[in-house]
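First the structure, then my questions, so here it is.
Note that this complex is displayed minus one protein chain, with the remaining chains in position.
Going by the order they are written in, the chains are A and B; count residues from 1 in each one.
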C-alpha cells in the first residue's frame, strides 16, 4: 500500500481539462459559491463548507496555507485573505504536482488567470482547449452574414486553434444529447445561422442553442481533427442532467468514428459506468470523472473505483475541471492520488494485481494516456 | 469509531416520512407481504424472510422480542404472536429512538395506527403529512361539480392541513414524472375534472390519474406553502420505476423554485445520486433514501454512503417510510444509525473529517434539517 501511495504521489500529472485559478482575492461568499455547481445564492441557514468538498478544503487545503487540519471555515477564509491570492495560488498549485495543464479558456475568462498567468503561477507548461461554441459566438457578434458564418466558421476555428491541444463542446448545456447525430447540410445550417444572427443583432448577445448550429459546430470540430472534449453528466443547473447521459451520444459517436478523432467524455457522474462501457467498445472514446472527484470529496475513492470497472486502462484520464479557487486545482489532484492509491493499493494488497501493474495503471491514467492522445512531450 | 457510534446512537431522530404501525396481530403471510414492495402473493417455493430485509428482521428485531439473534422465521412469527401487537409495537417503537414522527396518513389507514394511536404507542409527538391526491379523491366522492372542484380544492386542502406539518404527492404512482411542468389553466383543469367526476359517479370509486388534475394538485400544494414531499424512485409495481427518476422533475422544480416551498424527494433509490445532484444545485430541494435503507438491509450502509456523495449536508434527511409492522419503524432507524456510524466513523478514522464534524453531520441529517424545514420544536 505504501509503495503504491508513494509511487502515485510522485506522478507528474497531466490535468487534461482545467480552467484558470482566480486572479484576485475573493471574500467568503464568492469562495463558497465556487465550492458548488449551484449558481443560486447560498441560503443563510447553510454553508457550502458543510459538504464533502467543503470538508475537503478544511482538511487538506488548510495545512497548505499553514493552518491545522479541519480548521474552521472562518479561520480558513481569514488565512486565505491574509496570504493573498498570489501566494494562495502559488502554494496550492505547486502542491498539486501537475506537470502539464490543458486549459479551457472559454468560461468567464475575466475572473481567472489566462494561459500566461497559469504558466507563471503553476510553473508548468499550459496548453489550450478551445470551446467550439465560444468561437461561434465570437464570430456571430463580429457582424457576419449567415452564408459567411457557415463558410468562415471552419476557417476561424482553424486559426483560433492553430496551436491548441484540443477542442471542447458544451452541447450538454445548450441542448443535451438528444440531437440528430447527422452532419447538417449547408442550406439547413445557413437557415439556422440566419435566424440566430438576427437574434444576436436584436439582443446584442450571442448564445448558440439551436441544435442544427450545435451539430454544425460538432462536425466542424471533427473536421478540425484535434481531440474533442465533451462535457457530460454532472454540472450546474443550466443543464438537464438526464439529457447528459453519455449513452445518448452513442449514435453520434458511431458516425464520428470514421473521422478517427479522439472523443473525451468529461466528468460523466453519475453515468460514469455508462462512460466506461463506451470507452471499452469504441476505440476513439475516452473518459474521466474529473469534476466528480472534487465534489464528492471523501467519497471520491468510490467514484474512482467505479470508473475502473469496465474500460481498458488506456482509455481513462485524469482531470480536475477546477475553475477559480486554486483549492480545486489542488484537491482535484490530491483526492485523485488518494483515491487511486487506496483502490490500486487494495488491488495489490489482495493479490489481484502486481504492485508494478498497479503503479503502471496509475501512470497511464494520471499522465500517459493524455500525453499520447494530445501528443504532449515527456 | 466507537465515539461516533455512541453519538449517532443517542440522536433523537425525526422520521419525516412514515406511516402508522399495525393495529392488530397479523399472521406470517401478512407479515411477509409487508417485507417487500411486491403486491403479489409470495410464491410457495420462496419466503420473503430470505431477503436483505428478512435477514435484518431476524438479526435485529429478534433480540428486541427476547429471541436469539438470527432466530428462525418460524420462531420469530410465533414469538410475535405470543407478545401481541401492542407489546410488539411498544418494544420496537421505543427501541427506534425516534423523537418526532411525521405521519403520512393517506394510505390504507384502516389497518394501521392513526395520529393519536402512534402518539401513544411511540410516546413521541406525531405530526401529519397529508396526501394531495387523497384530499382530491375525498372531495370528488363528496359529490361536487367540476367548477366547484377547481374552486374548492385549495380551500379544502387548507382546511384539511390547518395543523399539518407538510404535504405529499404520489404523482410518481399515478403518472410518473414526464408531465407538462406548467400550472394548468382554469378551463383545462375544469374540463379534466368534469371527465374524472363523471367516471367517479359511474364507478363509485375515485382514483386521480389524469395528468392535468395531478398537476393542478401539485400547483395547489405549492400555493399552500407547506413542505411538499414527493415519492420518487423505488416503490411497489403500481409505478413504472424508470418514470420516477427524480431528474425528470427538473423542469417542474425550476418552475416551483420561486414559490420558496421546500420540496422533499423521498427514497430516490436507485436514483439517489441524481437526487443528490438536485439537492446540491437547487436551494429548495431535499432528499432522503428512506425506503431503500430498510429494504437493502445489510447493504444499506453502501446506499447511505452514496447519498452522502454530492449534496450539502443541510439538504439530506432521515426517514423510514415504515408502513405496518413496527419492525420497519425500528429497522429504518437502526440500519440508518448503523450505516451512518460506519460511513462517518470511517471518514473520521481515516482523518478525512474530524469526529466533531462527523457527529454534527449525523445530527443534521438525523434530526436538525427536518426540524428546520418543518419548523418543529426542539
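Everything that follows uses one rule, which is that a residue touches a chain if its C-beta (ideal position, glycine included) is under 8 Å from a C-beta of that chain, and two chains touch if they have at least 3 such contacts.
Predicted model, so just to flag it, every value in this text is computed and none were measured.
Participant: Which of these, A:21, A:96 or A:353, touches the one chain of the complex that we don't see?
Facilitator: If we include the chain that is not displayed, A:353 is the one touching it.
Participant: For review purposes, identify every residue of chain B that touches the missing chain, sorted by number.
Facilitator: 36-43, 45-48, 50-52, 54-56, 59, 69-70, 234, 236-237, 240-242, 269-270, 292, 295-299, 302-303
Participant: What residues on chain A make contact with the chain left out of this view?
Facilitator: Counting over the whole complex, chain A touches the hidden chain at residues 245, 247-248, 250-251, 254, 273-274, 277, 280-283, 305-306, 308-315, 347, 350-354, 357, 361, 364, 372.
Note that only the chains that are shown with their structure count from here on.
Participant: Per the centroid of Cα atoms for each chain, what is the distance between chain A and chain B, given in Å?
Facilitator: For chain A versus chain B, the centre distance works out to 37 Å.
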